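Right, I'll just put the structure down here and ask away after.
Note that this complex is displayed minus one protein chain, with the remaining chains in position.
Take a look at chain A:
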Amino acid sequence: MNTRIATAAVLSSALALAACQKKAPEELPPPPEDVTATTPTTTTPAGPTVGSMEHFLAAVGQMNTVVYFDTDRYNIDAEDSAKLQRQAQYFSQYPSVTFTIEGHTDERGTREYNLALGERRANAAKNYLVSVGIPASRIRTVSYGKERPVALGSNESAWAQNRRAATVTIN
């Protein structure tokens, strides 16, 4: 596992350290200036509300909100950890934001096992975020198993898109 490197990477950023301050996170809504300063992808001047899904997507980029898994696997590979680090930066920057990680599977598994597998995937992503400093109390996991596919075909490409853990903000 490369969690140690990842931990160091995130901890080294001033953003993560902000979460170490003694004040309760709810009292620290980051000023809007920070948004534009640290998230260059945000271009809309008015901008969506901090913590909204729109804001989260704009800040980390759509592709970084979903990690993908191999068949029957739940390990976080290098590509996944890069995405999760990008998410961690966001959640460190906005410590009042709570979020859900949805675990999903492809359709080529039995229904009950897939519910458990989706939960395991959501937890793998959650554990990674916790390991780089995001409090577990801010992260909810839910498994949908194979019940909510995004790609509708019955082929390898569709299945690969459906084996995923998607991060969704709650605020």
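The rule is simple: a contact is a pair of C-beta atoms (placed from the backbone, for glycine too) under 8 Å apart; a residue touches a chain by one contact, two chains touch by 3 or more; residues count from 1.
In this section, contacts and distances are computed from a predicted model.
*Asks:* According to its UniProt record, what is the protein name of the omitted chain, chosen from "Cation antiporter subunit", "Tol-Pal system protein TolB", "YifB family Mg chelatase-like AAA ATPase" or "Sugar ABC transporter permease"?
*Replies:* Answer from the record: the omitted chain is "Tol-Pal system protein TolB".
*Asks:* What does the interface between chain A and the hidden chain look like in terms of residue numbers?
*Replies:* These residues touch the chain not displayed: 7, 11, 19-20, 24-25, 72, 74, 98, 107-108, 110-113, 115-117, 119-124, 127, 133-138, 140-145, 147-150, 152-154, 170.
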